[in-house]
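For this depiction, one protein chain was excluded, whereas all remaining protein chains were kept in their positions.
As written, the chains take the letters A, B and C, and residue 1 is the first residue of each chain.
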Amino acid sequence: MLPWSVDLAGRIDEQVVVSDVLRGNPLGDPHERPLWVYLPPGYDDEPERRYPSVYVIQGYTGHLAMWRNRTAYRQPFPELADAVFARGEAPPLIVVYVDAWTAYGGSQFVDSPGTGRYHTYLCDEVVPFVDARYRTLAAPAHRGISGKSSGGFGAMITPMLRPDLFGALATHAGDALYELCYIKEFGDAARHLRSYGGDIQRWWADFRGRTAFTKEEDQLLLMLLGVSACFSAGEDGTPELPFDPVTGELRPDVWQRWLDWDPVRMVPAYADALRGLRGVWIDAGTRDQWYLDLGAEAFRRALREVGVSEDVVAFELFDATHTAIDYRYPLSLAWLAQRLAPDA
Amino acid sequence: MLPWSVDLAGRIDEQVVVSDVLRGNPLGDPHERPLWVYLPPGYDDEPERRYPSVYVIQGYTGHLAMWRNRTAYRQPFPELADAVFARGEAPPLIVVYVDAWTAYGGSQFVDSPGTGRYHTYLCDEVVPFVDARYRTLAAPAHRGISGKSSGGFGAMITPMLRPDLFGALATHAGDALYELCYIKEFGDAARHLRSYGGDIQRWWADFRGRTAFTKEEDQLLLMLLGVSACFSAGEDGTPELPFDPVTGELRPDVWQRWLDWDPVRMVPAYADALRGLRGVWIDAGTRDQWYLDLGAEAFRRALREVGVSEDVVAFELFDATHTAIDYRYPLSLAWLAQRLAPDA
Amino acid sequence: MLPWSVDLAGRIDEQVVVSDVLRGNPLGDPHERPLWVYLPPGYDDEPERRYPSVYVIQGYTGHLAMWRNRTAYRQPFPELADAVFARGEAPPLIVVYVDAWTAYGGSQFVDSPGTGRYHTYLCDEVVPFVDARYRTLAAPAHRGISGKSSGGFGAMITPMLRPDLFGALATHAGDALYELCYIKEFGDAARHLRSYGGDIQRWWADFRGRTAFTKEEDQLLLMLLGVSACFSAGEDGTPELPFDPVTGELRPDVWQRWLDWDPVRMVPAYADALRGLRGVWIDAGTRDQWYLDLGAEAFRRALREVGVSEDVVAFELFDATHTAIDYRYPLSLAWLAQRLAPDA
Partner (left out) sequence: MLPWSVDLAGRIDEQVVVSDVLRGNPLGDPHERPLWVYLPPGYDDEPERRYPSVYVIQGYTGHLAMWRNRTAYRQPFPELADAVFARGEAPPLIVVYVDAWTAYGGSQFVDSPGTGRYHTYLCDEVVPFVDARYRTLAAPAHRGISGKSSGGFGAMITPMLRPDLFGALATHAGDALYELCYIKEFGDAARHLRSYGGDIQRWWADFRGRTAFTKEEDQLLLMLLGVSACFSAGEDGTPELPFDPVTGELRPDVWQRWLDWDPVRMVPAYADALRGLRGVWIDAGTRDQWYLDLGAEAFRRALREVGVSEDVVAFELFDATHTAIDYRYPLSLAWLAQRLAPDA
């Protein structure tokens, strides 16, 4: 494998979506968003054929151009995805790469007064944009969503909220079981905030005025500020932390707003939607730094408890941390392609 | 400082308490317990003089004989305590070293069907035993309690429960703010329990049949099993874990039993007792592995919120982890001696 | 700062160099190599003007396309370099991005029967290629070289070997002081090799047959195999490890071949070349995992001891590890631009 470049068997259309719902978003992020649409090999040769589609969303601090990033001895996912279809390992489908970046590093793919209406953007603007321009099979039975980490979270919740759109999902180390993935961070954050008088806005002002990620606390505080903007912003958009910045104590009311977005806890309320899914891929590394292997176990159990058939669930824990697990994405994509194929 | 030995200025009486309340305890631990009573220099010279007393309790897996342990370049606490009085740094008092060991490594100084009635043992057997045999000032204004880690926890809760006995306390990195000190452990424990089919009793059987602490999981699982025995045993004494051993999810009802023993959460219900204290020493290392620095902050704040005067509180965070902080104990002992002195 | 893209003030020419010296290299790597030549703003407007040049080389497992990689909240170095000139912070120069990738992940920029003649490729093919096609100031006083980690190593040794070509250098956390940066790794490697019968070729066969970097040992063994191919290959090209794979013991003769490539140890033999340099930038993070801050100190001292003037040396240790220090590269580039300017 040479490291520098590869020709795709299919092709990627680089689009820009001019969003209405993101116009005037609270963080001043662009409302014109890049979107990549991957068309599999043969797409142009069969002008009548329609294809399933999978929407791919990213983890926290991910943005669209990062899909091009190259590392030694591995290929970027878009190339690996192309290879799945080029080698005939799965029925062809359209892969839609969505950007939901914000100034805080992410949107969690929800609507929030703190960041903007990224859930609506995805569901009511991007999906119609794609269906209007490409030969998709525009029905939930043939439309899936996939992501890792925060993207895995988005992939779990979006089909719960919109079963009319998505009929399958894949979550790789998706955020879940918030007592384990988040609470420990609050202790570390409170310690870091001692240097900022307990005021995360002071850190944020500092962060924006210097080279990012040159302080140990940057990654953690950015994530907590951003997720607070997504899950627990005030009506004016101000992020409210779910913990006391001095003692680290849970603030029960704010924390409850986070828990309301815990996929494990959401399952019962969305049982009908979940029982209608054609495929649910769940995986995580057994040494995930945020215990998302346990989140995966808990999500699987919650699905079972509301009657989701084990036949539609693919579950695997593998030996890894949260890092460098991109090689898993083609596995779920191929599996989703089987599940979403017109004759599946 | 030579490492091998030292002569005390005072002296230690090694006693055995024959306990009624520990007889037939559920773990089959001895009901005859060692007890050390330290008498300060001059005690034998003034046969009419009465002294304040401080009860010293230990952290998890501590037992009485460990007070003799020596390490390089440091002296055991009983020698350091003796030096406080030998040098006249504080008014003399009697120090009572209590043993509350159990087969699980500790008792948390509570009464439990899982371990035994160690709270009652301490309050209704040890205290009268000492008062009957030594010239104490047998009143709460002159009786304190001190400990580290689980011993710090015991030092916080015992005066809440028994203000008729204890009028001052010192907690060094005492267990508090359970969402931060415990929940993370549940994730690690669930992972470890994969090797035992999710059954902590299988681990326990294994642990007892081999050299202790030769497996990475031993320390953590021992502590969780033992604290479950203390806080959330069934009526038959069986420890119930506060988390699902497969997913790590909190079991809300069992977890609530733990939270009921969180000193931070206990404060409002025991506000009267706490407002009556003559001295509260709170400290912890800023890098404590269980975030007990934040527990210390939260306990201090809870005291303030119920009206405990800042005049009676000594609070300090210092640069350390949870380990090797025994050099702090003489500081609190000297401070308590001032607070408990007859003319204070 | 938006994360997705930026327009350069200057421009990048993407070239391919057809190498003679790499043809038939022992690893079967391509002899046609990508090369990027960055031309600063104004280059096309002043067709007579000639410019200094800086050759930028990469760390281990780096390859040319990785310069495009984007991360959140930071810009790729080629954009930051462009901004230096766009903002007029330094006199303009030409930046040449060189690729010296091999199947083992790198070449250390030396000639070796184990990997190929990458030193010769750089000096006798790339430099003339650039000078022939671009308006460079083709003299060592106006030509520099810069890199990080293995690239910093290359930036230290290449001007020693070829003072006729390079008159300034910048090393960011460059490999140096091999007793500290390498020997510890040998112990870890020997432990990892227990799973491979002490045979690194068995690991290599395994590595090539699966997803890279899914085993803990991959990064380390790859580096040691590759650097052995660079520094201590047999005449037939077989890499020879500098340590016994069972015991971790140094193999003195092979280890000496590595030491012969230690920049700190090379300085005395190349004192004349080094005394002729116009600028030497040396930096590293104080927590560098390979102790390259100490390597930087040692290299600086070695320069001083052979009489390199402190006036031409810029030295800084900063609070960082070996990771994510790309924000330092524009600093050295601007400094080199001052040093290499025609009127400097």
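FYI, contacts are C-beta pairs under 8 Å (C-beta built on N, C-alpha and C of every residue); 3 or more make two chains touch, one makes a residue touch a chain.
Treat the numbers as computed from the prediction; the structure is a model and nothing was measured.
Every shown chain that the unseen chain touches in the whole complex is listed here: B, C.
The residue touching the chain not shown here, chosen from B:Tyr51, B:Phe77 or B:Trp101, is B:Trp101.
Which of C:Gly28, C:Gly187, C:Gly234 or C:Pro268 touches the hidden chain is settled by the complete complex: it is C:Gly187. Residues of chain B in contact with the chain left out of this view: 2-5, 30, 34, 61-66, 68-74, 99, 101, 105, 211-214, 319-320, 324, 327. For chain C, the list of residues touching the undisplayed chain reads 177, 179-180, 183-184, 186-187, 190-191, 244, 246-250, 264, 286, 291, 293-294, 297-298, 301.
Here, only the chains that are shown with their structure count from here on.
Ranked by distance of CA centroids from chain A, the top chain is B.
Superposition of chain A on chain B using C-alpha atoms only gives a rotation of 180 degrees, nearest 5. Chain C has its Cα centroid 36 Å from the Cα centroid of chain A. Distance between chain B and chain C, defined via averaged C-alpha coordinates, is recorded as 57 Å.
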